[in-house]
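What follows is a single structure, written as structure tokens, with notes after it.
One chain of protein is taken out of this complex; the other chains stay put.
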């Protein structure tokens, strides 16, 4: 009941809508009702749920994070400490209900892979727990 | 094992203690031990756990968020980008253990619906997973 979705990012910071790929996995495994657990095995990326309609919202989220966590005063030599902080702020683990074979999201919600230190080859892990 | 709790908010920003309503749902469904999954199907609201004793803590959390995410430099025309950011910072998904028929929280903890762009009619979705 576990699988891996590869994610290729193309920018330093980028949100990728994963909803269709997660739904496809639910279809393949044939789960009707239960819980979908999403996990990001990286320390400079995250998973979040936010608006799937106006792309300006994602732009604004990235802008907001850049003002909240400026890159100054850090020790880590790789220079990507703000990406590590953003990863912990948004989190790498998320659960979404599955209802009647569908990922049950609110009407304006999409599930996003959050790249904070790309571009890189990344993964999202999915585990499905039927009732 | 899934249900919806309607939540009516009355202010622009407001935290509503959901603990009694979640406990009532556990009682109705008769789950003794397992996991309670809470999900907010909105993009300008969230769910969090924090202090249930001194209401000043919630006031301070809202004040802290207002200084962390000021409403400036955003593109989204609805003008509520800070609410979208707060939603992703606090998150829309949360799990709490159920033990001996009770939502197992720490002594000072309460579960809060976080309204960041109200007043609105909102929902909290609950799924219970017995062991």
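Every chain is named by a letter (A and B) in the order it is written, and numbering of its residues begins at 1.
In the analysis below, contacts are C-beta pairs under 8 Å (C-beta built on N, C-alpha and C of every residue); 3 or more make two chains touch, one makes a residue touch a chain.
In this text, all values refer to a predicted model and were calculated from it rather than measured experimentally.
Please identify which residue in B:10, B:75, B:104 or B:120 touches the non-displayed chain.
Considering all chains, including the one not shown, the answer is B:104.
Which of A:17, A:43 or A:59 touches the chain that is not shown?
A:43
For chain B, which residues lie in contact with the unshown chain of the complex?
Considering the whole complex, chain B reaches the absent chain at 33, 35, 48-51, 54, 56-57, 59-61, 63-65, 67-68, 89-91, 94-97, 99, 104-109, 129, 131.
To test your reading of the contact rule: which positions on chain A touch the chain that is missing from view?
Counting only chain A, the missing chain is touched by 1-2, 37, 39-43, 68-70, 73-78, 81-82, 84-85, 87-89, 91-93, 95, 123, 125, 127, 129.
To be clear about the criterion, only the chains that are shown with their structure count from here on.
How far is the middle of chain A from the middle of chain B, if each middle is the mean of its Cα atoms, in Å?
Comparing mean C-alpha positions, chain B is 20 Å from chain A.
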